[in-house]
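All protein chains of the complex are present and in place, except for one that has been dropped.
By letter and in written order, the chains are A, B, C, D and E; residue numbering begins at 1 in each of them.
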Amino acid sequence: MAVVVQNIDRADRDVIAKLGMAGVATVHEAQGRTGLMSARMRPIQQDKAIAGSAVTISAPPGDNWMLHVAIEQLREGDILVLAPTAPCDMGYFGDLLATSAMARGCRALVIDAGIRDTRDLRAMGFLAWSTAVSAQGTVKETLGSVNVPVVCAGASVAPGDVIVADDDGVCVVKREEAGTVLAAAEKRLAAEEAKRERLAAGELGLDIYDMRGRLAEKGLKYV
Amino acid sequence: MAVVVQNIDRADRDVIAKLGMAGVATVHEAQGRTGLMSARMRPIQQDKAIAGSAVTISAPPGDNWMLHVAIEQLREGDILVLAPTAPCDMGYFGDLLATSAMARGCRALVIDAGIRDTRDLRAMGFLAWSTAVSAQGTVKETLGSVNVPVVCAGASVAPGDVIVADDDGVCVVKREEAGTVLAAAEKRLAAEEAKRERLAAGELGLDIYDMRGRLAEKGLKYV
Amino acid sequence: MAVVVQNIDRADRDVIAKLGMAGVATVHEAQGRTGLMSARMRPIQQDKAIAGSAVTISAPPGDNWMLHVAIEQLREGDILVLAPTAPCDMGYFGDLLATSAMARGCRALVIDAGIRDTRDLRAMGFLAWSTAVSAQGTVKETLGSVNVPVVCAGASVAPGDVIVADDDGVCVVKREEAGTVLAAAEKRLAAEEAKRERLAAGELGLDIYDMRGRLAEKGLKYV
Amino acid sequence: MAVVVQNIDRADRDVIAKLGMAGVATVHEAQGRTGLMSARMRPIQQDKAIAGSAVTISAPPGDNWMLHVAIEQLREGDILVLAPTAPCDMGYFGDLLATSAMARGCRALVIDAGIRDTRDLRAMGFLAWSTAVSAQGTVKETLGSVNVPVVCAGASVAPGDVIVADDDGVCVVKREEAGTVLAAAEKRLAAEEAKRERLAAGELGLDIYDMRGRLAEKGLKYV
Amino acid sequence: MAVVVQNIDRADRDVIAKLGMAGVATVHEAQGRTGLMSARMRPIQQDKAIAGSAVTISAPPGDNWMLHVAIEQLREGDILVLAPTAPCDMGYFGDLLATSAMARGCRALVIDAGIRDTRDLRAMGFLAWSTAVSAQGTVKETLGSVNVPVVCAGASVAPGDVIVADDDGVCVVKREEAGTVLAAAEKRLAAEEAKRERLAAGELGLDIYDMRGRLAEKGLKYV
Partner (left out) sequence: MAVVVQNIDRADRDVIAKLGMAGVATVHEAQGRTGLMSARMRPIQQDKAIAGSAVTISAPPGDNWMLHVAIEQLREGDILVLAPTAPCDMGYFGDLLATSAMARGCRALVIDAGIRDTRDLRAMGFLAWSTAVSAQGTVKETLGSVNVPVVCAGASVAPGDVIVADDDGVCVVKREEAGTVLAAAEKRLAAEEAKRERLAAGELGLDIYDMRGRLAEKGLKYV
């Protein structure tokens, strides 16, 4: 039941970096409005964005033992993703674990639970998205698993999937679809750029997207 | 059922600006402790305050079509106020709609739902108060209404009402009462100024407000 | 029932200051993972830490009268701790009360309810941890008590207990145990420092804490 | 600010009774999917339905004084509707107030707050919908108003509006529209009856509502 | 840190039984509106009431080991009271533990966490109040304590305190005050009986409690 999968596939580094630049909202739209974690998942810092490969952790509530196990599996550019097996707001992760994770090339954590030492994490430049901030200490008594599929904050995450995170939240891109999603995201960004200019010049979405006919047909009345 | 009211009355610009300077807490008190939206309504930026005339939107959950319709109705200084017809945390509004709204003179949004591209909105100086941050995309399929009375985050808002918003939340002032409320707010601010000085000098509220007798009468015991 | 206890014991000033420097997570661990308030208790400012002696307030929901009474009991370095007798998110405390409290030597408030004028409080350097931000005004009609034991955000607080607060939340240290807890906290900090260096150098917690044997014994499988 | 409106208009008794028989879901649909209170509003009994004219109460949090005032305004068949001015889960109403209200012809309460003595209320046949059950006692110190417009659990209620309540929640019908809404509801019920028979016989909604073409057009693929 | 206190004092059996008959709302009022647990604490059965002596448990989240330890400490008429050291909705308790507890004379559980096998518990006549229902299994790895003071659902509970529970929730009476509180509760019940008759006969609370003068004085206007 309790396993550590040691060798996982990851998406292309360049693709990952570009997904991070596209941002959560664009990537989420580009893959058909899927993969988004719950709005309960919030950053502890402002105006930061990142993307990386998921090293997943399934851990019991209030037990952070598997984080130590997972850190050994990290490679440069990975993001730790922890899903507890039951709702829990305790502080699984703080500055010591962040120091260790950074030493192994990890720069971010996504956790459907609590974290602590948030001031230190911000000072260190370690990025974190969590569903709680809490100093409540955890134990190291019960096994979990590393690099197995998890459901984190309502989204399915497989090990090696691309995690995109910014101020809007966290989105998961399946590893095998990373290239396709990036292409769609870049197309979308280009299209948005053209629209942004027209909108900034005062043109209306009603006209740019040609909505007036359909609105009338549905029965919208102007009074 | 689905209507757009095109010409709405607005309060006096100068009155609106001064209500914004008085701030949410003072205005709320000045109008008899009414008009406040729920504490779930939070700003995405810090240390910013604004006031403007409400252009209201009643929209179905997960459908942002009416935002495009509403933007056409905006005038300089207006604030968009969106109330979904059922609870919804999806991201109705992002940087493209903000670009369009700003081009029409609008500088703020108040929404009992989610918004996205929050980093961009802060960078653009577009102010927003919402009950969620979420990248979750919406559709454009079902009509709603613009400039009809709505209940937004527990507060009744009529089109043209004055919206006052700052770090403490959002307060609604009925359009017809804006002048009266401003007068009461300014009176309150003046009175507070005098009290602030006495309190800063170390005088106690117990003495300034003459509370000791009434406390004793109610039975408060010092031990 | 409604009493004001006027003379309370406080912990040693130097001990209090050092507990504040140790921080919430360390102090909470040092006293056996007890004393932490709920994760709902959040700061209105970022990257600030403090410790002080609790002046406690038990107040009815929506009634801030006892805050005026409590302010008279403050001494330099105290922290106001307010627990309503039923859940309430109204704004009990704003800039006038903060002005008064600061004039009496108080620099922070911990409240299981709402506060307002948060921008002013930040500008004044008055620190606050609350479970809500709300401009909703309160009344002054019903008595409560000052300096009696309360349960605030799930934690028991006796008057004179040491309150430690930072970005991670709020922790309560029993007054009589302050010295012992500080000693344990400082020991812990020293031990952490050594570990931090080894972790930063890339050593794994698995090895530093000698976990591999126990993990294998519990049945963890590497695949 | 604190007023009691003594003579309010009510809808026709027969119309009210028939709206009650139509039930919340049907009435809500019949009036264009409006008027529904939040899903937080739950009955304390099962399998009971009622309709009546709203006698509204705006009351401070934790203060049930206005309930005594409102009871004097009740007429046979009325329903008490209480909206606190801030979120509150305290127990405003119990068996004594229910005894008094029943003696004045009232058989139900709708309250965006707590109630107590729920076992007694069920035994008495007094129906209640609330957002909490709590024994927490309230005070009688601060005025509110009776028979003014309120926002209760997200829905606007004017005095004299028709309240329809059953296991699905609570819906508000504007007094002036009661007859029209009833007509629409009865039409809807008749149409549903015919559909129910066809569905019970195994016909599919896909065919009865002729959905297959539109689904295909939107792009639904069967694999 | 982890202790089991084996011999605790309990209140008089007859007093406990009578407090149970008085019920939660009356007892809570009789002791000055204190001791009530949060409204999140709900019964899994309807129309049942009980009182008993608290055998308290402080347990880690997701770990029910201490329940086994606590059961050995039970005496006829006791009520198990479990407070987790961090919020947790897992299912600590089911039919096997209930069988064991009943065999030791215990007939109820109060838990600020989840329970399971609720259908069986109802069938067995074992009463339970909890903040969640969940089948989620717990572990037996980390110690807690039995018969130490705890904060359960916002209320302080010492071992041996009297727990009163019914459909309205759960109230704690300090062991040493049980007799005094009972006297106050019985006085209150007698007074209520007289009022109930007058109210049932149609007299108004406004008159029985002589409220009209004070309402007018505060400024209530009838229009």
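Heads up, the rule we're going with is that a contact is a pair of C-beta atoms (placed from the backbone, for glycine too) under 8 Å apart; a residue touches a chain by one contact, two chains touch by 3 or more.
Everything quoted here is computed from the prediction, not taken from an experiment.
Taking every chain of the complex into account, the omitted one touches A, B, D, E. Taking the complete complex into account, E:Leu143 is the one of E:Ala17, E:Ala49, E:Leu143 or E:Leu189 that touches the chain left out. Looking at D:Ala11, D:Val24 or D:Ala132, the residue that reaches the missing chain in the full complex is D:Val24.
Per the touch definition above, the residue from B:Ile44, B:Met90, B:Val110 or B:Leu182 contacting the chain not shown is B:Met90. Mapped onto chain B, the interface with the missing chain covers residues 60-63, 85-90, 134, 136, 139, 141-142. The chain not shown here touches chain E at positions 1-6, 65, 68-69, 71-72, 89, 91, 94-97, 99-100, 102-104, 114, 116-119, 122, 132-137, 140, 143. In the full complex, chain A touches the omitted chain through residues 1, 32-34, 38-39, 85, 87, 149, 151, 154-156.
Everything below uses one rule, namely that only the chains that are shown with their structure count from here on.
When the C-beta pairs in contact are tallied for C-D and for C-E, the bigger tally goes to C-D. Repeating the B-C interface with over half of its contact pairs identical by residue number, the matching pair from C-D, A-E or A-B is A-B.
Computed centre separation for the pair chain D/chain E is 31 angstrom, with centres defined by C-alpha atoms.
A separation of 28 Å divides the Cα centre of chain B from that of chain D. Counting partner chains per residue, chain D has residues 1, 85, 87, 89, 134, 136, 142 touching two or more of them.
Taken pairwise by the contact criterion, the protein chains fit none of the simple patterns, being neither a path, a ring, a star nor fully connected.
All chain pairs that count as touching, in label order, are A-B, A-C, A-E, B-C, B-D, C-D, C-E, D-E.
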